[in-house]
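Heads up, one of the protein chains got dropped from this complex, but the rest are sitting where they should.
Chain nomenclature is as follows: A, B and C, assigned in order of appearance, with residue numbering initiated at 1 for each chain independently.
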Amino acid sequence: MQRKFTLGLTLGILAASISLSSLVFAQTATDEIAKYREMIADGNPSELYEVAGEDLWKTPAGPKNATLEKCDLGLGPGVVKGAAAQLPRYFKDTNKVQDLESRLMTCMQKLQGRNPQEMVDAPFQKGPKKDMEAIVAYVVTLSKGDKIKVSTNHPKEKEMYELGKRAFYFQGGPMDFSCASCHGEDGKRIRLQDLPNLTTQKGAALGWGYWPAYRVSSGQFWTMQQRLNDCYRQQRFPFPIYASDLTIALSMYMAKNANGGTVETPGLKR
Amino acid sequence: MNQQRRSVLKYSAVFGLMASAGLISLAQAQEWNKAAFEGKGLDDVFKILGAGSPDKSAAITLNAPDIAENGAVVPVGITTTLKADQMAILVEKNPSALAAQFFIPAGTESFVTTRIKMGQTSNVYALVKADGKWSMAVKEVKVTLGGCGG
Amino acid sequence: MSDPMRVRAAENGGIVDVKILMKHDMESGQRKDAAGKVIPAWHITTINVKANGKDVLNGQFGPAVSKDPFLNFKYKGAKGDKIVVNWVDNKGDKRTDEATAS
Partner (left out) sequence: MKIMNIKSLLVIGVFALVSVATQSSVIAQQANDPKFNKMMKDGFRAEGIAGLDRIQQDETQKFCSDPVFAGSVKGQAMREKIQKINMDSIKQPSDGKYIGDWKKGEAIAQSGRGATWTDKADTPIGGGCYNCHQIDKKEISYGTIGPTLWNYGKLRGNSQELIVYTWNRINNSKAYNACSNMPRFAHFKLLNEQQIQDLMALLLDPASPVNQ
């Protein structure tokens, strides 16, 4: 009896030490990655986009040859500071819940006379989207450090949140993936990349709070719309339409879950 | 004083002035060193830079991560207690080894940081020229596959 | 036309810390386009940094320097130094931007 117990204990300790050593190993790799991220954090190329975006914001353009300076991002015409921290939100004039990019499209249409369909159809990083990306970099930088504060008080906001939640769990494609396949549990990784659990406040703040971001692997500044687009590509889904309700609903779900977290945009990502 | 001697003096004075003003290295610095950047292996580049086979030096610190999350952006810094006038970053397994070269005038610290691309896990070399002699530090940087793309 | 750089220079204890971000694709010459054709290398070749008209750094880049290059170095200087950064690429494009040490 005594011997059995000792054997069991030894085995137990052995198993624990084995799993501990692999844990330590994994820990070292993630520590090293953390060090790498720290090294590149100083000098985020998003700044280059932000400079261009500020210029585009203040330069007359479009058929109406107007600037975006009177654009209402939810805090009143012309208020950029802090606006991104409270998006998506319901807008009375369009009677819709809008994220930053769909709202900017409204401003470009109303103030500058630009055709929103051209924005929807343009490929990322090119033509009108290139302007959009720079403007987004400018706008989100002006919310850096603010608390994420998204409301679901309006029935349409609440509805959008629920639709987004359902979309988050929607499985499809030849690999049966949903957003939740990768972002529904704590402490998981793909390869060496940590996967925030977007269903929790902490995880959502880590995800939502750091996008839009400069993406090191592609050398591009990615808006939230492009981030979601590439998620769906990797999920092996068809192409999500730019600024569609689907994409806004997902943003609403993540942003609301992230409430109370800090806006760290523009981030710097792998 | 004869004429010849005077002109020699004048010449060396001008040369000395140029050197002290950094004009010689400036001319060298402003002409892109095509041959060095097109040199394939480490030894090719060492030869073109006139570095021979540089010794490792504890006075040089190569600041780079052990693991890079992405080979497209690998931060690399060189610091040295030597009085460097040139620095170079080389990646052994890149198609062309030389990534960047720096010319450091007097008054500038022996320190530079930039970011480079690495096609795969490789040794990275920090070369420093001080007092006419090249020496180096070496570090392996692991480049990992990331994301879902594989 | 080339896009503006971001130049920051901060003085501390007689040393000016200069950080430069350049907007450039730094095409490696190793990549292929959708049709399988090699995309030719296109990268910054030389960079010159002056403080109050005097060289403080000269650099040469190959195609292995990352996209949107970052450069950090330090020189003996003072607040108010006028810093001018110049780059030239292998197609002959140029860019000059300025900053004042703070």
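Basically, contacts are C-beta pairs under 8 Å (C-beta built on N, C-alpha and C of every residue); 3 or more make two chains touch, one makes a residue touch a chain.
Note that this is a predicted model, so its numbers are computed, not measured.
**Q** Wait, the hidden chain, what does it touch out of the ones we have here?
**A** Answer for the hidden chain's contacts among shown chains: A, B.
**Q** May I ask which residue of A:A29, A:A61 or A:L75 touches the chain that does not appear here?
**A** Of these options, the touching residue for the absent chain is A:A29.
**Q** Specify the residue from the set A:P196, A:P240 or A:G267 that touches the hidden chain.
**A** That would be A:P240, which touches the missing chain.
**Q** So which bits of chain B touch the chain we can't see?
**A** 67, 142, 144-150
**Q** Take the complete complex as the reference. Which residues in chain A touch the chain that isn't displayed?
**A** 22, 25-26, 29, 159, 163, 166-167, 169-178, 180-182, 184-185, 187-192, 195, 232-234, 236-241, 244-247, 249
The working rule: only the chains that are shown with their structure count from here on.
**Q** So how do the chains connect up here, line, ring, star, complete, or something else (other)?
**A** complete
**Q** Take the average of all CA coordinates in chain B, do the same for chain C, and state the distance between these two points in whole angstrom.
**A** Here chain B and chain C have centroids separated by 16 Å.
**Q** How many angstrom lie between the centres of chain A and chain B, each centre taken as the mean Cα position?
**A** Their C-alpha centroids are separated by 39 Å.
**Q** Could you please state the distance in Å, as a whole number, between where the Cα atoms of chain A are centred and where those of chain C are centred?
**A** 30
**Q** Residues of chain B touching 2+ other chains?
**A** Touching at least two other chains: 72-73, 115.
**Q** Can you list the residues of chain C that touch 2 or more other chains?
**A** Each of 66-67, 70, 72 in chain C touches at least two other chains.
**Q** For a test of understanding, state which residues of chain A touch chain C in their complex under the given definition.
**A** By the definition above, chain A touches chain C via 42-43, 45, 47-48, 51-52, 214, 219.
**Q** Would you mind writing out the residues of chain B in touch with chain A in their complex?
**A** 63, 65-70, 72-73, 75, 115, 144-149
**Q** Which bits of chain B are touching chain C when the two form their complex?
**A** Residue list for chain B touching chain C: 22, 25-26, 29-33, 37, 72-74, 77, 91, 94-96, 98-105, 107-109, 111-119.
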